[in-house]
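Only a single protein chain was left out; the remaining protein chains are all shown in position.
Every chain is named by a letter (A and B) in the order it is written, and numbering of its residues begins at 1.
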Amino acid sequence: MSLPTLDFSLILPELVVLITALLVLIADLLWPRAASRGREQAPAVLALAGLILAGLLTLLAGEWSGATLQGMLVADALARYLNLVVLLAAALGLLLSWSYLPHFSTQRSEYYALYLLAVAGMLFLGKSIELITLFVSLEILSIALYVLTGFHRGQLAGGEAALKYFLLGAFSSGFLLYGAALFYAATGATRLADIAAQNAGGFYMLAGLALFLVGLGFKLAVAPFHMWAPDAYQGAPTPVTAFMSVGTKAAALVALFRVVQAAGSVPVGVWATALAFLSLLTMTLGNLAALRQSSLKRMLAYSSIAHAGYLLVGVVAGTAAGFDAVLFYLFAYAFMNIGAFAIASLLERPGFYAVQDAGIHAADGLFGRRPWLAVAMAMFMLSLAGIPPLAGFFGKLYLFAAAVESGWAWLAVAGVLNSVISAYYYLRVVVGMFMAEPSASAHLRLPLPASATLAVALTALGTLLFGLLATPWFQGISR
Amino acid sequence: MTSADYLPILILILIAAPFAGIAILLPSVLGPKNPNRMKQEAIESGMIPFADARRRFPVQYYMVAVLFIIFDIEVIFLFPWAVSLNQLKIFGLIEMGVFLGILLIGYLYVWKKGAFEWE
Partner (left out) sequence: MPLLFAALALIALVGAAGVLLSRNPVYSALSLLLNFVAFAVMYVMLSAQFLGVVQIIVYAGAIVVLFLFVVMLIGGNLPALGRGRRAYVRAAGVILAALFLLALLFGLARPLPNGLAAVGAPDGGSVQALGLALYVDHIVPFELASILLLTAMLGGIVLARRYQAPPKD
């Protein structure tokens, strides 16, 4: 019997992230008192170094040609762009955590180890082309995120958020697993390539795909499976929210894309129509609910749900151009969304036992207090609303154009109408920052930690550059 | 191995189960009964009971249970590995070494953090 040879160079970035997570734990065991000797940021430094190294390895690896590790993990162009999006979101979220975490927790090694494990899970999920690998990767990222959501143990809302996220997430994992079992029942294969080659039709594939849509829809926070998202996003520490709202979406979208491609025997019209209605429902519900929020973070949570709807438009289109648009939008979304959450985290008042959420008026009069911060926030809001020449505009342009090209004009129109609705609540924040007086409860001096400032500067720069240089970037992705 | 090889186990169960059942039922039928109040109290090592026995357990029991499950699943992976090791050879040894090594780090972490100690 022949034993396989494994080419680990295909998953080098993932291995770097994993080993960094283990190193963070080992360092905590070897030097338990490092924190009291002024080295309390050592785990953060280590984690950031690991993420940057993984990013460099992804960039420098040249073309990812689609070679696979035993047909389980694939290194293709899609996985490469996903790696870049997730690592970017993770690095930005880590910069936010740097100054935010010490306010409420002393368990830094645990935080960063779980954070890196979640990143590793996302990276593996994006490379999975086999059902068991896909499920295990999804569970790694989910379990790490459940714990990170409830990481602020002194705060009741954090525990509630983690519990809701966990219960509904575990439930949705069951759906996904059932879908995988039906795929196996229909084809006797677990590798997506084999499943596609079998071309088995019929009830089992259809039911399996439907269950997959439900399971991944939960992770993507697609309506009507979005019920956990507002609470989880609001109750989680803001840097975690920023990271997971981008990273989980990106990884789950890539998995969804791979699965619908494999279920080729199910008529395209069936799943595309189902996804189109989910997309319509998601953006409409997300935007309408966001209009009525009194907390800035919760408003951004609903905005994040709406954006899951926009992103689905690209999957519905079903073409290569559609998914290229999704990848472009994910980059744009990583910058503008994490930027917005970064400013929300700066406006919060992290207290001893509970973090006081930034209300919808917390940003009022920000221009008078911190002009550059207000300008950056205005950029994020305008970009999220989809106003040119920022990144979000071009992201939506490519998405909706791809939808029109493949005959989904009504969905594109719905997306545009939704963007108009969303402009109301995004612009309300902008108007407040420049026109309104600061609310009485706003503290006079807004502290600006260096790491968070760097994150805001980077995201603002990204939002602007991805807008101004959208065409060359997009051509780079679709090549 | 077919399911017919499990026949002795079935026979054993068929003998053992009635045996245990009779051993439990017989005293309650034959034994003398003379209940009084003191006898019916719950016994707490000779102490007079002072509270309901069904009270909340400390969360440490839960930690023990979770760790038990995790290591239980880890051990389950060892059975098929041990049976097929003569075919897997050094390859199998290395892959199980990696698997156990990762969990060993977790084990050391749990140990160092005092999850096995009773506060």
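Keep this in mind: contacts are C-beta pairs under 8 Å (C-beta built on N, C-alpha and C of every residue); 3 or more make two chains touch, one makes a residue touch a chain.
Note that this is a predicted model, so its numbers are computed, not measured.
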Touching the absent chain when the full complex is considered, from A:E130, A:D231, A:D324 or A:D364: A:E130
Omitted-chain contact residue, chosen from A:G93, A:G150 or A:G309: A:G150
Interface residues of chain B (partner: the chain not displayed): 1-3, 6, 10, 54-57, 59-70, 72-77, 79-81, 83-84, 87-88, 92, 95-96, 98-100, 102-103, 105-107, 109-110, 113, 115
Interface with the unshown chain - residue positions in chain A: 1, 3-4, 6, 18, 25, 69-70, 72-73, 102-107, 110, 113-114, 117, 120-121, 124, 130, 132-133, 136-137, 139-140, 143-144, 146-147, 150-151, 153-154, 162, 183-189, 198, 200, 202-204, 352-353
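In this section, only the chains that are shown with their structure count from here on.
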Chain A and chain B: spacing of chain centres that average the CA atoms, whole Å: 41
Footprint of chain A on chain B - complex, ascending: 87-89, 91, 102, 105-106, 108-109, 112
Chain B-touching residues of chain A, taken from the complex the two chains share: 1, 3, 22, 25-26, 28-29, 32
